[in-house]
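Just passing along the structure, written as structure tokens.
Apart from one protein chain that is not included, each protein chain of the complex appears where it belongs.
Chain lettering (A, B and C) follows the sequence in which the chains are written, and residue indices restart at 1 in each chain.
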Amino acid sequence: MKRRRYLPPRVIMVLSAAVGMLGLALVARSDPVTVAEAPGHAAGETDYWPMVFVFLLSTFIGLGVIRRVSRLLHTPLMSLTNAISAIAVVGAILIAGPDYPPEIRLLGGIALFASVTNIVSGFLITDRMLKMFKRDRSE
Amino acid sequence: MKRRRYLPPRVIMVLSAAVGMLGLALVARSDPVTVAEAPGHAAGETDYWPMVFVFLLSTFIGLGVIRRVSRLLHTPLMSLTNAISAIAVVGAILIAGPDYPPEIRLLGGIALFASVTNIVSGFLITDRMLKMFKRDRSE
Amino acid sequence: MSPGYVELFYLVATALFIFSLHWMNDPKTARRGVAAGAAAMFLGVAATWAQPFVVNHGWMVLAVVLGIAVGYPLSRVALTAAPQRTALSHAFGGLAAALVGTGKYYLWLSEGPEELTTFRMVAIIAEVILGCITFTGSLFAAGKLQELRWIPQRPVTYPLQNVLNIALLLAAVGIGTWLALNPATPEAAYLFPTVIVIALMFGILLIVPIGGADMPTVIAILNSYAGLAAVAMGFVLENNLLITAGALDGASGLILSIIMCKAMNRSYLNVLFGAFGSAGQTATRQEGEQGEYKADTPQSAALIMEQASNVVIIPGYGMAVAQAQHRVRELYDHLKKRGVTVRFAIHPVAGRMPGHMNVLLAEADVPYGDLVEMDDVNRDMPQCDVALVIGANDVVNPAAALDDSSPIYGMPIIEARKARTVFAIKRSMNPGFAGIENALYSDDKTWMLFGDAKHVVGEIVKELSGDAGTG
Partner (left out) sequence: MSPGYVELFYLVATALFIFSLHWMNDPKTARRGVAAGAAAMFLGVAATWAQPFVVNHGWMVLAVVLGIAVGYPLSRVALTAAPQRTALSHAFGGLAAALVGTGKYYLWLSEGPEELTTFRMVAIIAEVILGCITFTGSLFAAGKLQELRWIPQRPVTYPLQNVLNIALLLAAVGIGTWLALNPATPEAAYLFPTVIVIALMFGILLIVPIGGADMPTVIAILNSYAGLAAVAMGFVLENNLLITAGALDGASGLILSIIMCKAMNRSYLNVLFGAFGSAGQTATRQEGEQGEYKADTPQSAALIMEQASNVVIIPGYGMAVAQAQHRVRELYDHLKKRGVTVRFAIHPVAGRMPGHMNVLLAEADVPYGDLVEMDDVNRDMPQCDVALVIGANDVVNPAAALDDSSPIYGMPIIEARKARTVFAIKRSMNPGFAGIENALYSDDKTWMLFGDAKHVVGEIVKELSGDAGTG
């Protein structure tokens, strides 16, 4: 099976350059403010760079892995990644869980509800679709 | 061209589990010590997790990318990765450069010398080899 | 960052998410991929919830139970409704991201404005804008796909539309930037909501000019927005799992939308701003000469296929609309039993979402070994006795290959016209998604079989089985 390469290096290059520029913009503004003003966080505040690295590296992995997903499975892939995007549930728990003012917790609760809906429906429907794919009838 | 998959998911799974275990071991020991004892670094110290993420993600990328390197180019690949491992130069600069005691700077200087040797010879010999690969004679 | 044990779980979850997508590269391992993804999600939730500062358990359990109660039925929808479900689900995802961002902002604003560093503000604004756009945009897209009566199917266009949209977006970004630089300013009380409102509006206005049939591409793009919103949330909450999972998602949406654009031979910009298949365009096309055509009966089609040695079935959106896949599988079975070689030619954008035909045929139990990709089947087309087109139109339109004035010119097609005989099942001579005539239907070797796909195929099967009980 011949697979096309959907992302020529040029495109990836441009994308990564864009990410880099974004980073630059953040740096230019952010460093003085955070180091000077944020009390108690002085050491931790500027440490967002590792997160940017994690983002860049995961994006590369995503591009590499998704490009190799079988054409056959693009519909289940869409619902699987939809389910994965429900990872926002982690953020929802962090807002809904602690002893915050009730209106904040309400926002978190709604977010939690929405994410759980996605988790449940996303994984189940993906599995339902995949169950149907058979190489031959006997399986 | 048919390429074999050298790393079955099982292997990768085991590897990542191993990394996870290593992490666990570090956690078990590290957290109380660092948080309690390191003055001035209280917020920054426990932040090695992002580095572990960066390590895991880069390893995945490395496995994915290297598996797809053309067989034809395995010799240049060895010398290219050899050159890349000279990235230790960054560490050498950080030891040799600052206003440290002379014996430390000496260590750094030797490390710097060794790494630069690798950088220069590694990239040059790789390029020399690659220059020789031609699809047909006219190129 | 979270405590060590939580990060360890996050690390394992990240690895599992990567394997989850990796295993989707083959139908044999794909279900394992779903299991890995679900396990990763479980680890992420468990590790987060287990932290000591999480105390509102009752409230959260309620939300989870409600989520399961709504999510489970959503997972049982008919597969034809899968695109709508995905869109709806993106809307929920966008909503969650926007709410979390908003919550975190007001929390910091009231408890410690000095926490609102520029970096965090940029991330919060990005999260909220992306979340809001995804929310309303996806809702609207779901409505279009569900063909709700009060949502216009056709692209709605008006003068200066793109200018207005871009101005809106710039306004949101501008206010956001200002907020990022002055996070704790008194004006924030109304400026932050303004950003939210503008982003919500922009989500709708972005989708309004896009035709219902372009929705799958839009959904993939919205998927990548949802992923990026999760990444931004990760930056806000300093949470690596959100960043990795969100980035994987973002990459997935990006690649799927690029695949679709390529298969339709259109550019990204054209999909988003081109108002393709708008009323005006279609009208001009409709004026073109209506070709001559010949109709035939299912009975004679059955006779001819029975005697063929090589039949290629080309399904399209019509098969999905008519829910004809089970009848089609019966046809496949009958022909196979008679020793006819039957294969399915799958165009990458047949139907209304990538892989649409594959899922439908898999649902009807057709082994995927007999589904052939476009490039492979085109090579064998000249050796094909009968090409049976079931509710496909654009994906077999020779204009894409021959007529360089056609809007779909350059789109790769399945070359049904190279087969010895062509049967085409559809309800009328109306055009398909792209709204243009199809010369294949007026070709000498083509016979039209008018009617609903399920009914017509059923008739053919009845004839082949020589038994009235099959229909």
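Basically, a contact is a pair of C-beta atoms (placed from the backbone, for glycine too) under 8 Å apart; a residue touches a chain by one contact, two chains touch by 3 or more.
No experiment lies behind these values; they were computed from the predicted model shown.
Shown chains touched by the hidden chain across the complete assembly: A, B. Panel shows subunit A; residues 9, 12-13, 16, 19-20, 23-24, 26-27, 30-31, 46-47, 49-50, 52-53, 56-57, 60 of it touch the chain omitted from the view.
Although one chain is not displayed, its contacts with subunit B can still be listed: residues 1-2, 4, 6-7, 26, 29-30, 33-34, 37-39, 41, 45, 48, 51, 54-55, 58-59, 61-63, 65-101, 103-105, 107-137.
The rule is simple: only the chains that are shown with their structure count from here on.
Taken together, subunit A and subunit B share the touching chains C. Among the remaining chains, C is positioned farthest from subunit B, on the basis of C-alpha centroids. Two chain pairs, B-C and A-C, are compared here, and A-C has more C-beta pairs in contact (counted per touch definition above). Subunit B has its Cα centroid 25 Å from the Cα centroid of subunit A. Inter-chain spacing, taken between the CA centroids of subunit B and subunit C, is 39 Å.
Centres computed as Cα averages put subunit A at a distance of 18 Å from subunit C.
Counting partners per residue, subunit C has 14, 18, 22, 240, 244 as the residues that reach two or more other chains. For subunit B, residues that reach two or more other chains under the stated contact definition are 47, 50, 53, 57, 60.
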